[in-house]
Every structure is written in C-alpha cells, then in structure tokens.
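Worksheet for the structure shown next.
Here we show just some of the chains, and they stay where they sit in the whole.
The chains carry the letters A and B, assigned in the order they are written, with residues numbered from 1 in each.
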C-alpha cells in the first residue's frame, strides 16, 4: 500500500515535469515558419529532456516493480531524486534559449549527474530494505553497468563543455540512446524468480 | 500491475496537457467584453484541442481496457504518443494567437498527424504483445477505419492550409466530430468475448 502511494506520487511529479517543460516552448510572435525556426534549439532541448524524463519513469517503474518494502529513508531518497529531476525544465530551458552555450551545457550535465547519483542512492536504499545484496531485487539490478557508466560520461560532458561544447552535447544524446533500449534486467530476473 | 502504472502516468500527462492549455488563454488587460472578444480565436483553438485531447484520453482508455500485457516497447510507444500530444498546447496557442494563419494551421495539422501515427504504432505494439491479429484485442480494434481515415484527412488539411485555410480548419473540426461518437467497438467486442 505504501509502495502504491510512492509510485502514484512519483508518477504525478514526473508527469508534471515532463509536461511543464513544454511551457518553455513559448509561442513565437511571428506567424510563419521563420518564427518557428528560431525555436529549434529550444525544441531539441525539450525532446532530449523528454527522453531523459521518460527513461527515469521507465527505470523507476521497473525498479519499483521488484520492490516489496519501502521505508522512511526510501521516501526521502525518492524525493531527493524528484528534486534533481525537477531542475530539468530549468536546465533545459536555459540551454535551449542560449543555443547550447558552454555554461548551459555544463549545468545541464550537472542536473543529469545529480539525477543519476540520486537514482543510484534510491536503488541502494531499496536493495537495503528488500533483502540486501543476496535478495531477488539486488540480483535483478545486477552489475548495473549503465547506471555506473552514465555518471562518468556526464562528468566527461561537463568537463568538455567549455573546451569542446559539441562533444558535451553529443555525450548527453549518446547516453540517452544507450538507455532507450528498455531495461529488461529486472523484469527477466523476477520472471525467473516467480516463474508462474 | 504494470498496466495500472502505465494508465496512471498517461492519465497524469493527459490531464496536465488538457489543463495547461488554458494558460494560453491569458487574462486580458481590459475589463469589458471587447477585451474578451479579442480572445475568441484563442478560445476556439482551446475548445478544439480540449476535444482532441479528450478523444485521445477516451480512446486510450478503451484500448487499454482490452489489454493484458505491456512490454518495454509498449512503454516507449506510449511515451512517443505523449510526446506528440504534449506539443498540442504549443500548436494550439500559436494557431489561436495568430488567428489561424496558414503556417499555424499546417503545424497544428502536423501535430495531429504525429499524434495519430503515434497512436497507430501504440495500438499495433499492444496487439503484438497481446496475442497478435487473431486475439480479442485485435478483433476488437477491427478495421479501425476512423484511425486510418484521420491521418489522410490531416494530410489534406496540411496541404490545403496555404491554399484554402478555411478548408483546413473545417477538416480539423470535422475529424474531431467524427471521433466524438464514442468508440464502442472494443467495449462491445470484449463484452462478447467475456459475456459474464
């Protein structure tokens, strides 16, 4: 029951984050395609962040599906993740409106990094209260190489934002693509545990 | 269970899309009816888009009610649909504020087209993981002539937006009216399958 309300609240916050980002796509004054073309960087940032928030919703969904217990610490680890994700609309809008300027790329990477670290903390909290490293959830999460590689790549992206801004942007896109392949580890492992 | 969270998240996003559109209806400076009259095109666009998002919610609701399984691919097909629908407030506001100018009509039609294609993809993903073309869901969806006719009409609307803008607008209204008749196919077919 507790878990149900945690999921419902997270779904609500993620749905709102996903949707209010589109408010940064401000209606232009002109009524022709030229006016629209100026919005292209904002639109591209929006699309990228939409994919990222979608990835978090997807992974959150998979992670929680293997969970039986939540604790007070889990509630706060989850709110911590939502805090970082709630900064996404701001970082997205700032990056889009400034055409991927170096500082905006660094801040966008910082928000991605903070979210990734917060997700990692949440995952570990959930494992701790769901049987520890030998239990189904921990085995389902497994080595989690994507979860470990992503923060390293974000750090490279942040570091390169003032030197090679295009590399920084390319890294953020590449990490999103890496995650787009849906995370079936937990599904598979749990199906294995409960084969009925 | 998975399906429940997919529905909850989609409901959240659709509810927010439906509601933030009204933010484009900006409070006018004057306090008389003349000030209000200037908002009429924005209001009409809002009403049309409200009906469209309502149609998608209705159809999504009916489609999912016949579903037993969701997969990673379904989650992304659903997010893809939500992405297109999330552009509706922008396209609506742009069209309304520019009094249905040609380019804005074309973009509005483009968002409708993208949403229709995304819905079609989602429907096919759901059929694929729910027993294929011979299973209840596929038979319930049936020939889906409305779903096949709509994209064609949107294309006509987009094409005519620079030649006969009024036709383009009339087509978008006509398609909405065509869908307003609620989609009882799935309800009926499933009731037939499970007559208890």
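By definition in this document, a contact is a pair of C-beta atoms (placed from the backbone, for glycine too) under 8 Å apart; a residue touches a chain by one contact, two chains touch by 3 or more.
All values reported here derive from a predicted model rather than from experimental measurement.
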> With 2 copies placed here, how many are in the full complex?
Replying inline: 4
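Here is the rule we use: only the chains that are shown with their structure count from here on.
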> Superposing the C-alpha atoms of chain A on chain B takes a rotation of how many degrees, nearest 5?
Replying inline: 90
> How far is the middle of chain A from the middle of chain B, if each middle is the mean of its Cα atoms, in Å?
Replying inline: 26
>> Please output the residues of chain A touching chain B within their complex, sorted ascending.
In response: 7-8, 11-12, 14-16, 18-20, 22-23, 25, 27-28, 31-33, 36, 47, 50, 54, 57-58, 61, 65, 180, 182-184, 187
> Which residues, counting only chain B, touch chain A once they are in their complex?
Replying inline: 1-2, 5, 8-9, 12-13, 15-17, 20, 23-24, 71-73, 75-76, 79, 82-83, 86-87, 89-90, 93-94, 97-98, 101, 103-104, 107
